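A single protein chain has been omitted; all remaining protein chains appear in their positions.
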Amino acid sequence: MTRIAVLGTGRIGRMHAENIASHPRAKLAGVYDIHAPAAREVAAKLGVQEFESVEAVLGSSDVDAVLIATSTPTHADLIERSVAAGKAILCEKPIDLSLDRVNACATKIAGTDLPIMLGFVRRFDSGHAGVRRAIESGQIGDLHQVTITSRDPGMAPDDYIEVSGGIFRDMTIHDFDMARFILAEEVTELTATGSRLVDPALMQRCDDYDTVTVVLKTASGKQAIITNSRRAVYGYDQRIEAFGSAGMAISENRPMDHVRLYAAAFTDRAAPLKNFFIDRYADAFAAEISAFVDAVEQGRPVPVGFEDGRQALILAEAAIRSVRENRTVKISEIG
Amino acid sequence: MTRIAVLGTGRIGRMHAENIASHPRAKLAGVYDIHAPAAREVAAKLGVQEFESVEAVLGSSDVDAVLIATSTPTHADLIERSVAAGKAILCEKPIDLSLDRVNACATKIAGTDLPIMLGFVRRFDSGHAGVRRAIESGQIGDLHQVTITSRDPGMAPDDYIEVSGGIFRDMTIHDFDMARFILAEEVTELTATGSRLVDPALMQRCDDYDTVTVVLKTASGKQAIITNSRRAVYGYDQRIEAFGSAGMAISENRPMDHVRLYAAAFTDRAAPLKNFFIDRYADAFAAEISAFVDAVEQGRPVPVGFEDGRQALILAEAAIRSVRENRTVKISEIG
Amino acid sequence: MTRIAVLGTGRIGRMHAENIASHPRAKLAGVYDIHAPAAREVAAKLGVQEFESVEAVLGSSDVDAVLIATSTPTHADLIERSVAAGKAILCEKPIDLSLDRVNACATKIAGTDLPIMLGFVRRFDSGHAGVRRAIESGQIGDLHQVTITSRDPGMAPDDYIEVSGGIFRDMTIHDFDMARFILAEEVTELTATGSRLVDPALMQRCDDYDTVTVVLKTASGKQAIITNSRRAVYGYDQRIEAFGSAGMAISENRPMDHVRLYAAAFTDRAAPLKNFFIDRYADAFAAEISAFVDAVEQGRPVPVGFEDGRQALILAEAAIRSVRENRTVKISEIG
Partner (left out) sequence: MTRIAVLGTGRIGRMHAENIASHPRAKLAGVYDIHAPAAREVAAKLGVQEFESVEAVLGSSDVDAVLIATSTPTHADLIERSVAAGKAILCEKPIDLSLDRVNACATKIAGTDLPIMLGFVRRFDSGHAGVRRAIESGQIGDLHQVTITSRDPGMAPDDYIEVSGGIFRDMTIHDFDMARFILAEEVTELTATGSRLVDPALMQRCDDYDTVTVVLKTASGKQAIITNSRRAVYGYDQRIEAFGSAGMAISENRPMDHVRLYAAAFTDRAAPLKNFFIDRYADAFAAEISAFVDAVEQGRPVPVGFEDGRQALILAEAAIRSVRENRTVKISEIG
């Protein structure tokens, strides 16, 4: 049993706490939130301890690992403190919005052999992982092109957008990780295109974009194309297509159920798509906990680690530079 | 070049005339209709001769073959006369609504080696024929169960229904032929179930049914299930599923085009189905002409002949008896 | 918290025990199996009590309800004893293979207001339930025809088949319940067709069938068609299609994941179907526990009860008589 405490009991922390609580090989060691009533409610509901401080969590001998689901600006700090306290870490993305801060954190924790896993949950989706497996097993031959479609069902609230670090660091970062995961070769250059089409006024105010396309290229010439939108009215659109010398593999969208309807007005209508990430990636979030427990218990390397978080942020930085300067950017220019 | 005259220029005769006119190995030798202006219009449009009588058609040395698309009660008579005149025949289904009349016709034309082909057009559909090919090539192993879904997009006019001979002779007859085509083994018994759900008053008046299910069985135990409805509001529903020891083959519905739509109100909507038989089976009608020309020119046996028309009618008679007597009927009871 | 003890820790009992253990509103009160080591293993794994006897379970004040997953011949007896002990019941299907025994059980427990729920798990499948919801909400108008395709991925072992009570009581019984669930009107007559195509020798020996079709009809003329096979080599084939005056709703098969593959050899290949009932209906089994807990905690009526189990068995008896006597059977002839 891996005893995991959850730091941060917002929507995503609460979901992780429930997943840990019902995991056969994990034990929810307790929860903490800077807003105590939030932690208290989750603790009561799941019948576990409410920690009163981060210190209490990190000092507890009943805690093997921490899951960091607090607000982004606290992540790097909590990683450093958790490493110092000898706790294994599963940290929600991103490590930090600042690459400098991430690099400083990397320096500080250098040399630790504690498992530090990044919460790029999509790697644990059976569809996306299935595409990678199809490649690894040779089913589509040498990889040539990867197309990643990733559109949120709707705009986040304005105040979320304002502190999000911008679409590339907040939303595309998942797709940068997917591109690296599927390409299995480092990206050497990229070109990003940004438009303000969903909410031009807000985007103008934040110097941000709501509709972006990024083309990434590796040294051997593999291409990956990411298309993002902050709002797809038909639902959470999450697809990956990998094209190679011997075929193509596609990870398709997930409807809520498998009912199709036919009527005079429409003919053949599928169920709506699963609504946003907690539903869409529910199985993946559970598999992520399993992978983390495997790493902690069996000393296996984490399947996605700190450096993966850093690399995805580097691609986000490159994309920001690309869209600002309207040019192709070499990844070696960053960091 | 096979020179074919079309008898009957109603909707289906006109379509056949156009198909013959544009067929590379056929020549439209002219058209005839009991209602002269109808024939005249088609003749003018296609630039061919208008025959003034059946005698003129059958007596013409410029006519190798006739396509019989007149009203049902005239079919048997025209077959007999065409055989007497030495013309090859492609006759729309059914041969006649009366099995006695069909048997009499069979006796009369016995011994002819003229090609006499029945217009069971669905045999020439690439999907349905593809299912049969999958069976013949062993792709699904030994055949166990066949499911035929066949629903019209809407009720025919009352006066059509009243002279149609009832749903089994008029509509299911196509499915009986499909069952025989896919089973490739004669049916030995069947059970039919009829309901009045679409238009109960009309069905009551005609002693007919608008919603039927027929289960057919062969000597070796193969099963075929036909479901019919006179009205599917979502369009012309035409599917065949063949299940066997090594797999399953499905001939799917045909959308009008390959556009899918996604919107807030529905998510993933396909194009409407092709609208009724002239659209849905357009390719099959053209292939039917080719098969007929092959039979005439190359002396090949017709792929679907008089006896197939007779057998389908026998199954219709058995179904009528089954539904009236509410019992399983052996095919040997009929005829 | 509803405290549920599981009787019987075979494959299905073990799955139920795990589902109860991880259910937020249920508590696994312990497990029992006639083969003690089997219970011990599950008890140890899930950290719960192993009961030494049925008496111990039924006598425990820590047990609110029992889930009966023992062998079929013990079901009726355990229902009677559980009712006598005042425990709520969730019993795996069937109640018994003998309708007389079921009727006797019904008499014995008459008047109890304890929740007694039957494990017709498919009612809790989001797809099948979605079809019913589409009907209830009027999306397909008046129901006319229901098509239920239900094929196992492979033959059960010979010794299972031999004591199964035959395909109609063992396998089709689920589809009889589905037919009743979707039709929402009692069946008045049926015609069953049976063939021996998958394993003729075994079927002959057991006086059983491996390939069956059943057509059911209600008083108002609604039709339901069930097709079963003991072996579909492509996987567990579970589909329901409901056709009505205003449209059609289809509950589709479930692929293992949403990856599609395209290659030179095949073009567009879907993932394999979910493998048999524990995978295919995993969500439904969890939802079933929730529905049971709702009934126990909130005093709501069970969504599927003893009488549903009895009615499905009556349809199985009618089907057996129909196939033996090769005739349409009125349901009123049975019981």
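Labels A, B and C are assigned to the chains in the order they are written; within every chain, residues are numbered from 1.
Going forward, a contact is a pair of C-beta atoms (placed from the backbone, for glycine too) under 8 Å apart; a residue touches a chain by one contact, two chains touch by 3 or more.
Model, not experiment: these values are computed from the prediction.
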Of the candidates B:V6, B:I20, B:I95 or B:A134, the residue in contact with the absent chain is B:A134
Looking at the full complex, which residue from A:A44, A:L197 or A:I278 touches the chain that isn't shown here? A:L197
Identified contact with the non-displayed chain, of B:A56, B:A271 or B:I334: B:A271
Identify the residues of subunit B touching the omitted chain, counting contacts across the whole complex. 22, 126-127, 130-131, 134, 139-140, 246-254, 256-264, 271
Residue by residue, what part of subunit C touches the chain that was omitted? 232-235, 255, 262-264, 266-273
Would you write out the residues of subunit A that touch the absent chain, in ascending order? 141-142, 144-145, 147, 149, 151, 189, 191, 193, 195-198, 211, 213, 215, 217, 221-223, 225, 227, 229, 231-234, 237, 243, 245-248, 326-328
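The rule is simple: only the chains that are shown with their structure count from here on.
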Geometric centre distance via CA averages, subunit C-subunit A, whole Å: 39
Provide the C-alpha centroid distance between subunit A and subunit B, rounded to the nearest whole angstrom. 57
Two or more other chains in contact with one residue: find those residues in subunit B. 232-234
